[in-house]
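Yeah, one chain of the complex is gone here, protein chain that is, but the others are all in their spots.
Think of it as A, B and C in the order they're written, each chain with its own count starting at 1.
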Amino acid sequence: MKKIIKAGVIGATGYAGVELVRLLLNHPSVELARVSSVSFSGKEISDIYPGLRPSCNLILDDGHEQMLDECDVIFASLPHGHSQEIAEECVERGILFIDLGADFRLENESDYEIWYEGKFNNPELHREAVYGLCELNRADIKGAKLIANPGCYPTSIALALYPVLKNGLIDKKNIIIDSKSGITGAGRGLSLSTHYPESNEAFTAYKAGQHRHTPEIEQMLSKISKARVKVTFVPHLLPVNRGILSTIYCEMTADYATIRKAFEECYKNEPFVSVLKEGEYANIKNVKLTNCCHISLHRDSHTNKLIICSAIDNMVKGAAGQAVQNMNIIFRIDETEGLPLVAPAF
Amino acid sequence: MKKIIKAGVIGATGYAGVELVRLLLNHPSVELARVSSVSFSGKEISDIYPGLRPSCNLILDDGHEQMLDECDVIFASLPHGHSQEIAEECVERGILFIDLGADFRLENESDYEIWYEGKFNNPELHREAVYGLCELNRADIKGAKLIANPGCYPTSIALALYPVLKNGLIDKKNIIIDSKSGITGAGRGLSLSTHYPESNEAFTAYKAGQHRHTPEIEQMLSKISKARVKVTFVPHLLPVNRGILSTIYCEMTADYATIRKAFEECYKNEPFVSVLKEGEYANIKNVKLTNCCHISLHRDSHTNKLIICSAIDNMVKGAAGQAVQNMNIIFRIDETEGLPLVAPAF
Amino acid sequence: MKKIIKAGVIGATGYAGVELVRLLLNHPSVELARVSSVSFSGKEISDIYPGLRPSCNLILDDGHEQMLDECDVIFASLPHGHSQEIAEECVERGILFIDLGADFRLENESDYEIWYEGKFNNPELHREAVYGLCELNRADIKGAKLIANPGCYPTSIALALYPVLKNGLIDKKNIIIDSKSGITGAGRGLSLSTHYPESNEAFTAYKAGQHRHTPEIEQMLSKISKARVKVTFVPHLLPVNRGILSTIYCEMTADYATIRKAFEECYKNEPFVSVLKEGEYANIKNVKLTNCCHISLHRDSHTNKLIICSAIDNMVKGAAGQAVQNMNIIFRIDETEGLPLVAPAF
Partner (left out) sequence: MKKIIKAGVIGATGYAGVELVRLLLNHPSVELARVSSVSFSGKEISDIYPGLRPSCNLILDDGHEQMLDECDVIFASLPHGHSQEIAEECVERGILFIDLGADFRLENESDYEIWYEGKFNNPELHREAVYGLCELNRADIKGAKLIANPGCYPTSIALALYPVLKNGLIDKKNIIIDSKSGITGAGRGLSLSTHYPESNEAFTAYKAGQHRHTPEIEQMLSKISKARVKVTFVPHLLPVNRGILSTIYCEMTADYATIRKAFEECYKNEPFVSVLKEGEYANIKNVKLTNCCHISLHRDSHTNKLIICSAIDNMVKGAAGQAVQNMNIIFRIDETEGLPLVAPAF
């Protein structure tokens, strides 16, 4: 008989939260036991999201006491600053805590202060947290009690640059990242920029060189490179629901064939990462609703630049899916269990 | 150990075909053994649809001889007129044949001649075919060797009208059906009306009173009613990828409470059909990528009309999903196996 | 030299308001002198809508005193209940007042109470108001001091039914109207149903039989028919920015050729209304950004129903454009002046 993991989701009515709910409901080794939401406590979650009907009739809890009593793993998708306390309690009680927010992603408290205007309540807890970019950190994740689930942009970028930075195949000083994200990236909170008539048939950059994911991106890339990496990072708002495409420009310090080989070598055993054939282009459509990352490589023979395109589903591999992947790793079940691999064609 | 059904898909690179591929790849009791395509034979299907990568590396066959040798069930998604011959061979050889095209849907050859300009090659074969609208025809489906999988519009409409027609709760003579379909309904073939700049930010009716699904709709509704039913049916092209919403207007011959009760009673044990609460509205978003049908009921107290809204995913419940549901019924496995029940929230 | 009309817009930062600004800036006989907005007073309107840059640098007023001192015509686009007082002052001072809100549309105070939960402050003022559906009411509009600019749905519907109701060519008792509106119809106010990820790739009916435009529709149709007309009216939310398509189902009481002739006759001299050829379908795309209405006629030979499709741009002919058309009529300038007639192809 199959061992069942009991899971709870805090912040289950936000976009990352409800995506977790969807994935966990379909996960063969998980029982989704509890869901909570401050805004909608007491309601059936399927009244908020009728697409869950008829499968899920869970009532939204207000707090998370019962969740902590019942669950083996807790996923939290909360505004930053709100996870630290619950994380502490979970770690103390031996419950795996997977944080989809930003509270445990930055190792350096001063970075956290600058970008999130907050403090580390308990610096030791932060040292225990493992940054859950599964393909890069699998060994550390295995023993983790507290996972800082990566941001969506950092995931798409770190996977795209890992093979070349690890192997020193590009110039670390001149990396330009032009990312485009679907509108779910902005969450369920209402704003003028996500009001349909404002975002449909529109396209713009935002927070050029100022996005909060920048320190997280640089922290990860610096670790891979074992040297301080700085990047120019410009996100854009794309009029689609899901998906991130990052187009990355670098200077090659090795020949293109070596670089392509490094990518293929690096990801050949990864179930979720595909290095596309020469001439193919990564497209958000082809990873939609999956936990996959598609990477395509292009050489501008003209200027000798390397162009890397990386596509993920911002809500799956960029949030809820990677959180489940982390859980799978820690609970020693098949890493792909419960995680979609096939994108619908349309 | 699980019994594995070996399945083949003919016409696997069309939209219904590739949707079948996706569902069958995720089906726990099925091995997708063979896929064929006239247009792309010899290629890997994942080169045509990179969203299948890394899960599926099947090569597209040209013909279907090997498929017939190896498979227990064959799904065909072909232009009309092309299924009859293969169907015959399958039935002879005891292979279940599920036809997603229109060749076996109409019982009356003269209707087929008028609407599809074709003949019944083998009228006896047509008599053997079972119309696979699962919720309405389950008993007959169980013993079927040849399934005529229903059209997308007829599915959304028959499910919406079944409880009231079966119980005689509306006037059969004045039924108006205003349907709106996502653009995948037009298939993968290129046309000006499905060229992005022509269909985006556009909306129009088409084939008002002249759509080929009309005789199929009327055949089914007449059977339910045990009387000749005629409908006014106007389809529209909706600028979304997936989904059909049918808004149906009828004259009530019973009070509204009785009608609502008939719906709830009729579908209370159906895993894929949800009758929404009073005040809720069926939305294509809430059934997207699932095999579900959401039905909402509304009374215009003003004119005493009944308004029924019915939402399905045209490519799942309206095509590939219902085909799999038919297979599940015939092979006596859980009817929901391999069929998504939870719609992504976005 | 050209006579210049000085115009002011109250509520200039709402969607109908800014559409008025755009049209008036391009109107050869108008000087847009003043714009006001409670929410953004003191700001440049082009900071709120950068698409007005570089043409318009007007500062948004808080109140409208100066506007009344300077302007010949005032357009108001305000939440219902807020126009009555300003209207009164304008009429007293001889300033033409064109109300894009609902305050003066309903003749019957009890209807207004039921649907808008408000009272008529000054019933005499309401008697003076002229319902500004230009093609139907031109004679009355010419002498008007106060225009109740029609709602978007009522405009698309009244134009579609005018020829047949006026001439008694359909059964008045069984009219079914299935309308679909672009999302700008819901205005600039934020709501979950207009949040991009909720409305994109979604489609649903709303307020079936309960929309506030119902009494306005019936009032107009009853006037045309000189008899009480009741309709079944179901609006839907269409994932596009602009446009309304109304699909209307009626019983013919005359033959189809007579009906088609009545339409052609009725609109042959109307610059903004086109009766499409047999076999063509009205499409919101073909009237986008214009003040035009396209009407297509279809006969369901099968059930002998008449199907009328009517397409307008909800923000132009359904709001700001018709308001300008009313102004043109009253100021005796060419009715098409400043009003786009050509829709962009995409």
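One rule holds for everything that comes next: a residue touches a chain if its C-beta (ideal position, glycine included) is under 8 Å from a C-beta of that chain, and two chains touch if they have at least 3 such contacts.
Every value quoted in this text rests on a predicted model; they were computed, and no experiment measured them.
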item: Which residue of B:D103, B:E135, B:D178 or B:E201 touches the chain not shown here; value: B:E201
item: Hidden-chain contact residue, picked from the options C:V30, C:L238 or C:V287; value: C:V287
item: Sole residue of C:C56, C:L190 or C:M252 that reaches the chain not shown, by the stated touch rule; value: C:C56
item: Interface with the unshown chain - residue positions in chain B; value: 15, 183-184, 188, 190-192, 194-197, 199-201, 239-241
item: For chain C, the residues touching the chain missing from this view; value: 15, 18-19, 22, 25-26, 49-56, 184, 201, 241-242, 271, 274, 276, 280, 283, 285-290, 292, 294, 315, 340-346
item: Residue numbers in chain A that touch the chain omitted from display; value: 174, 176, 178, 180, 197-198, 200-206, 208-209, 214, 230-232, 234, 236, 238-243, 245, 247, 249, 281-285, 288, 296, 298-303, 305, 307, 309, 311, 345-346
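By definition in this document, only the chains that are shown with their structure count from here on.
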item: Farthest chain (mean CA position) relative to chain C; value: A
item: Whole-Å gap separating chain B and chain C, where each centre is the average of the chain's CA atoms; value: 39
item: Whole-Å separation of chain centres (CA-atom averages), chain A against chain C; value: 46
item: Set of chain B residues in contact with two or more other chains; value: 201, 241-242, 283, 285, 288, 345-346
